[in-house]
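One chain of protein is taken out of this complex; the other chains stay put.
Order of writing sets the chain letters: A and B. Residues in each chain are counted from 1.
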Amino acid sequence: MTGLLEQVFNGLQLGFVYALIALGYTMVYGIIRLINFAHGDIFMVGAFVGVLGYTAWGLPFPVAVAVSMIVCAVAGVTIERLAYRPLRYAPRIAALISAIGVSIFLEYFCSLKFVFGPNYRVVTRPFEVTTFTVGGANVTNIQVVVAVVVLALLAGLQYMLYRTRIGKAMRAVSQDHDAARLMGINVDSVISATFGIGSALAAAGGVLYAVAYPQIWPFLGIMPGLKAFTAAVLGGIGSVPGAVLGAIIMGQVDVLSAAYISSQFRDAIGFSILIIVLLVRPTGLLGSRQREKV
Amino acid sequence: MAEPLLQIKGLTKFFGGLRAVSDFHLDLGQGELVGLIGPNGAGKTTVFNLITGMLPLTSGEVRFRGESIVGLPPHRVFGKGIARTFQNIRLFKEATVEDNVKVVLDARAGYSLPAAAIRTPAVLRSEVALREEAQQLLGILGLGGRTDTAAKNLPYGAQRRLEMARALAGKPSLLLLDEPAAGMNPAEVRELVSLIRDVKEKFGLSILLIEHQMGVVMNLCPRIVVMDFGEIIGEGTPAEVQGNPKVLEAYLGRGGVA
Partner (left out) sequence: MADKPRGKGFFAPGGRLLLPAVLVAFYVLARVLVAAGLLNGYWQLILDQSLIVATASLGLSLIYGFCGQFSLGHAAFYGLGAYTAGLISKLWGHGDPLWFVGSLLAGAVVAGLVAVVIGLPILRLRSDYLGIATLGFGIIVKVLMDNSGKLIPETGGATGMTGVPMVANLTWVFIVAVAAIFLVRNLVFSRFGRSWVAIREDEVAADAMGINTTRAKTLAFVLGCALAGLAGALYAHRYPFIHPSSFDFLKSIDFLIIVVLGGLGSFSGTVATAVAWVFLLEGLRAVLGVAFVDYRGVVYALILVAVIILRPRGLLGGKEWSALLPRLGRRDGREEAKPHG
């Protein structure tokens, strides 16, 4: 029984990280109906930059996380400007293909020897791992750190979305671009901000992931990215609470299937869930029905 | 007494809490031309979508030639003899003008996949016949000279006529026209009115027409149904409708006549 509880805590840790990534997917989709394929790779870049921050650049851990978030926010905004904005009025698939291209570019660019190199890197942790018990199960301080950071960021996001003007603007634009523009909202800026915030969250997720599972490489973002996307769809794409809910569920599924079924098949199980959700309830658990206008 | 071609009773559509169409009814007889008017958002296009099966209805009855067509997918409704055009022109833009029509004629082509794969003489004969039939239909609609251009390159008025040609290719008995005169100048509108009359005559059609341009509707349609907020608020001859206070209120109350 303690084994199960420990796995649940592991799943929670992973789920929190997925939540940070899933939020970026859901917000971008909500605002421009694009599946930002490259988002998982921003997560990867965040992991690398953060780790470099507290190792090679000697920054204190929180500062390293902040730096990583800023770098990735800039990267996200730049990508939107260069690779997605030109296609805003093109067929939906064109932007998706561009996103795929950006994703591949990030992965292979970071694999180049003068960037991060193609190999796995073992990461040193910024602090000693300590364990203590809760309800008979082992809990690490890393899990606590992840939980605290993620919950803080979620609270910050919630505040921003509902108590600030920019948040209100984001919600307006995700409903109707034209109406928002008529209200005087600078839609382009809002979209850029969305990308920036989503990327920053993913970056934080990346650093936390690196600390929790201390091995990083340029293709780190693929599986967590796809699973976080599944989480966003599961929760209802476009819905912020949905993304978090979906991520918690996906975290549990991922860890429990690896522990009790087979670690070989954890990815296959994750994707099967995605396909089933898309077929059975594409609007997800908390999403709203959308109709095509004839 | 002949049974009406199209019988609609109690047609209702809810989108969640929003009532888009409420208790719509209509009996359209063979050879009739009925106009459907009303302010924007009245639910007219929704009625078309419900009839053609593009939207599932919440409740109500729709009978075509006495047979219920509720629940049939759009391509089956088309097969029964009901064709439509769209408010926002939905042509197959990258396909040629000829192909836009041929793809509908194809339903009667009937050659098999293996035959098509090796392009048998029978397939070739079929293709020649299809082309001729398409050319003929396009000629009637005034599109004969441009059959090879991509549909997206046609001028606006020609695109609307192509949509009609495409709908007619299915040899329908009932044609649903959704704002065919939208965006046309007065000369084009006059041409359109006489085209609709011609086509109705030539193909023996019954027509249900949504239109905002009162000149078109009052001229063409012996009978008019008026909708507002999803409900029928009046019906009758053009004169009757024009004199109906509820109809005037629906239009004038919105800050302007259509």
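Points worth noting:
Everything below uses one rule, namely that a residue touches a chain if its C-beta (ideal position, glycine included) is under 8 Å from a C-beta of that chain, and two chains touch if they have at least 3 such contacts.
Because the structure is predicted, anything quoted here is derived from the model rather than measured.
Residue A:L96 is the one among A:L5, A:L96 or A:A259 that touches the chain missing from this view.
Touch with the chain omitted from the figure is made, among B:V123, B:A182, B:M218 or B:L248, by B:V123. In the full complex, subunit A contacts the hidden chain through residues 35, 83, 86-87, 90-94, 96-98, 100-105, 107-109, 111-113, 118, 226, 229, 233, 264-265, 267-268, 271-272, 274-275, 278-279, 282, 292, 294.
Considering the complete assembly, subunit B touches the hidden chain via residues 52, 54, 73-75, 78-79, 83-84, 86, 90-96, 98-100, 102-104, 106-107, 109, 111, 113, 116-119, 123-124, 127-128, 130-132, 148-150, 153, 166-167, 170.
Here is the rule we use: only the chains that are shown with their structure count from here on.
Subunit A and subunit B have CA centres that are 47 Å apart.
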